[in-house]
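Up next is subunit A:
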Amino acid sequence: MTTLHVINKTPSESSALRDSLIAMSDGDALLLIENGVYATLPAYSEHFSRLTANVQCYLLTDDAQARGLNDLNQDFCGIDYDGFVELSCRYSKVVSWF
Partner candidate 1 sequence: MRENKKSFLIINRKAPYGSSAARDALDVALTFSVFEQPLSLLFMDDAVLQLLPNHQANTIGQKNLSANLAMLEMYDIDQLYVCRQALSERGIRPDQISLNITLLDTHAIAALIKQQDQVLSF
Partner candidate 2 sequence: MTTDNSTQPHALQVNGLAIPVDPEGYLRHLEDWNEAVATQLAAQEAIQLTEAHWEILRLLRQFYQQFEMSPAMRPLIKAITAELGSDKGKSIYLMSLFPGSPAKLASKIAGLPKPTNCL
């Protein structure tokens, strides 16, 4: 049973990112949306250091570009809204952290 973890807060606005990273298993995926996309700033990279290569990281491209994050962090795969729907179906459940 795999899980898509969705985060919509900045690393300092709530413990959502920190808590979700603790709760992640191999084969899960992480998706950053809304203010969650700020976690891709290089300054926050250490948050992700303990993630295994088996956790795929995604971000919603529209939310990143809206905020002026135009040089997308290469560790994250940018997706559109159709991709969001596709991911939600691919994993057996979705957990929203906020």
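With respect to how the candidates were assembled, all candidates are chains of the complex that A comes from, given by their letters.
Assorted remarks:
Rule of thumb we're sticking to: a contact is a pair of C-beta atoms (placed from the backbone, for glycine too) under 8 Å apart; a residue touches a chain by one contact, two chains touch by 3 or more; residues count from 1.
This is a predicted model, so every value here is computed, not measured.
Candidate 1 is the one that touches subunit A in this complex, out of the options 1 or 2. Contacts from subunit A toward candidate 1 in the complex involve residues 8-10, 12-13, 34-35, 38, 41-44, 62-63, 65-70.
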